[in-house]
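Taken from a larger complex, these chains appear in their original positions, while the remainder are omitted.
Every chain is named by a letter (A, B and C) in the order it is written, and numbering of its residues begins at 1.
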Amino acid sequence: MPRPFTLFTGQWADLKLEEVARYASEWGYDGLEIAVSGEHLDAWRWDDDAYIAERLDILERHGLKLWAISNHLKGQAVCDDPIDFRHQAIVGSRVWGDGDPEGVRQRAAEELKNTARLARALGVETVVGFTGSRIWQYVAMFPPVPAHVIDAGYQDFADRWNPILDVFDECGVRFAHEVHPSEIAYDYWSTQRALKAIGHREAFGLNWDPSHMLWQGVDPVGFITDFSDRIYHVDCKDTRMRMGNGRAGILSSHLPWGDPHRGWDFVSAGRGDVPWEDCFRALTAIGYDGPISVEWEDAGMDRLVGAPEALRTLKQFDFAPGEQSFDAAFSKQT
Amino acid sequence: MPRPFTLFTGQWADLKLEEVARYASEWGYDGLEIAVSGEHLDAWRWDDDAYIAERLDILERHGLKLWAISNHLKGQAVCDDPIDFRHQAIVGSRVWGDGDPEGVRQRAAEELKNTARLARALGVETVVGFTGSRIWQYVAMFPPVPAHVIDAGYQDFADRWNPILDVFDECGVRFAHEVHPSEIAYDYWSTQRALKAIGHREAFGLNWDPSHMLWQGVDPVGFITDFSDRIYHVDCKDTRMRMGNGRAGILSSHLPWGDPHRGWDFVSAGRGDVPWEDCFRALTAIGYDGPISVEWEDAGMDRLVGAPEALRTLKQFDFAPGEQSFDAAFSKQT
Amino acid sequence: MPRPFTLFTGQWADLKLEEVARYASEWGYDGLEIAVSGEHLDAWRWDDDAYIAERLDILERHGLKLWAISNHLKGQAVCDDPIDFRHQAIVGSRVWGDGDPEGVRQRAAEELKNTARLARALGVETVVGFTGSRIWQYVAMFPPVPAHVIDAGYQDFADRWNPILDVFDECGVRFAHEVHPSEIAYDYWSTQRALKAIGHREAFGLNWDPSHMLWQGVDPVGFITDFSDRIYHVDCKDTRMRMGNGRAGILSSHLPWGDPHRGWDFVSAGRGDVPWEDCFRALTAIGYDGPISVEWEDAGMDRLVGAPEALRTLKQFDFAPGEQSFDAAFSKQT
């Protein structure tokens, strides 16, 4: 457009924010999409002015800006069922507490409210994250799942998120849900239904990340134009398809990331099959002028090599549109 | 070859076995693959000679034979985690009992042993079914799942099924696992690993059902030749793909069977995308001469119309191979 | 479902209605979709009770019924620009008159109003047809066409058809426009815009004919579900694609129907690439229970051979849906 490029810090939570900022700055990023994760951000300190100032100062020192923050991991726990060892590993001790599932869900919801407050304090209008889902576990639909169970899952999502979104509205902040397996909205039609469940309230929109759509066969370009009024944020991760040999399966056999027998894998942006050219043109067409955030993830590549490369690659697609129709020029006659 | 054709009774459990037998006989089937389900078969009565005789008599009266029986629903409960309302609906009150998960699993295992004994009593050598899985729920691999959890899932499968398979060995019966989502082996590489987990013991083989492979992108033809020594039984269900429009997703949005927005659906055999011609030729090539069992399932079609049609359609692919090479004939000169 | 099957008489206008009815009856059709064309139907005699009775009597004598009539040829002239020798050949002398373009358009519009009245007189609720278009001629968009010209084309369509549709409303009849090149709505997005231009008034819906969508790359199945409330009638014509050799072009080089160098051609239903199975299932899914009308057209086949064959072929896709979910049967346990 050109639009600002940010680095999502979620996959760099093993480093201090300061260090991530230094890298991002050196590589030419314009800002960070800071995760409420690890040492990077603490949502419960939203009303600690000194903390807020200190965090912002890190950015400023490295010439970086902030357009959005994220809280995927605690969002995951808001609706999830079951709550288990996987959540214990990602929600932090404050939300996990005694591990009672309903307690975990409620404390996670509380943290999401605080994340909205934190966003306001940091001066940003968008929180990116996950919703979790009570019904994701039934995705295979076998053993048989009655329709009312599915209905109740969408209702549960609405019941748990509406109070959170009320706080978002109070703060003038919007939540951008990342359409993703394991969540209430993970593909095209589940996104439609989730938006309907929540009454299409404006506080709830989408974080467009094409990597999860690609392997599901969902067109990320059409997604942009069809949900044009809900694209609140953009995360760029790439997926490389390896299907077609009759042995790799789309569900990937419980194999770890990077295993060559998988049917697909996440790769550094530009090395996969996401049609970035069409995606960026569609983002321009709907008028998206927010940040382009690189969510860097590639089990087969050193991140210190890949993260700056992804920035260079994606910038090639972020060009300014023309100012006039070419036919117009072509036909300028006297 | 020609091979015998049977009708799987699992989807007809709302009817009495007598009635299903009557239909199957009228439509020209050679036999039934009777499910230990509903009124059709009760595994716990394996040592009741009168019961066995009465069941066999039903078949005989309709000119049908028995090559295999199945017990998918209780097999599902052997390894599953969680055990919930979905299992309660399918395992029957005897196995469900008080619903304590571990108790359900153990009673299900007990019923599987009895199913082997029942098979022997009925004079058949194959039991078709499911295994369940402790790790299926983690198929999305997010929230992150450590490798040791996956390893433990395959070990749990071996630990629970080895004692069952010991009884199969005693009875001279083999278990044919249906490769299927929700189970320990659901695609190519998970089948390889499950077979390894169980030490490739001969009592454990596969029920080849292409419908679950097709939408996962697994080639059902190559599956036959690669696992040629493990194809113990054949179930024919068809899948119709509806992907490619960028909105239908491969995970199908929690939509019910028959919904036109799904990315794929089960349909009457011959109306989907299974390459039956190649599949039957491959079955002939590996020397499979067991029954071809029609597992009829199509949410958009009346089963009384579809089940006889599927038989007619599939028989077109079950032709005898030639007795000589044609080059040989071509070059017979004097 | 099963649904009634009719034969569209447009391509049989060289025969008397009586003769077409005899053929259709012998071949097993349930009725006719009679074209206001040739000797078949005269819209200007809508208020001639004897004429109406005589026409209906022909059907009755052959055991046929009437669900819809059509008037493609005069509909074409309502908006077309230019009006030329092609229209002269198809609109009949009454509408052609002195050939003055605007006069032709207005007389064509008048005949369309009479067609609504004729439908009411004949006891049917649907008139199938074309709209014509002032802007079709600019489809190549070169020489450059300003946006306001396109806008004006949709407006012209609304201006000319709203008065016609008023008469339809008075008569309790609906117009089913056939999405088709040369018309105002010829693909997905032009259909959306045409419906918007006309305010989505209920009198104006669609005649779903997949043959024109197929070669344009428009998915006829998604069209059914996306425009589910506008599918007022179904015409079945098939298209066979012959693209892919790098020489056949999608625009077909001004070659006549049947020329083997064309990129695609119309063929007898069932001999082309329309995914009839999916289409009929989608029609069932949206609850369409109107007639399935065979519009038979194949430059390479004798119509007396093809028309009965098309009926037999299409009936294979018109099966009744099941009455219950199969999972339900599968899981019926005690």
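Rule of thumb we're sticking to: a contact is a pair of C-beta atoms (placed from the backbone, for glycine too) under 8 Å apart; a residue touches a chain by one contact, two chains touch by 3 or more.
As the structure is a computational prediction, the values presented were derived from the model and not from experiment.
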Whole-assembly copy number, given 3 chains displayed: 6
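Note that only the chains that are shown with their structure count from here on.
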Chain centre separation in whole Å, for subunit B relative to subunit A (CA means): 39
Sites on subunit B at which at least two other chains make contact: 73, 89-90, 245, 247, 256-257, 261
Subunit A partner contacts - residues on subunit B that touch it in the complex: 73, 76, 82, 85-87, 89-90, 135-145, 147, 149-150, 153, 180-182, 186-190, 193, 213, 215-219, 221-223, 226, 243-257, 261, 263
Subunit C-touching residues of subunit B, taken from the complex the two chains share: 10-14, 37-39, 73, 89-93, 240, 242, 245, 247, 256-261, 266-267, 271, 297-303, 305-306
Complex contact set, residues of subunit C against subunit B: 219, 221-222, 224-225, 277-278, 281-282, 284-286, 319-334
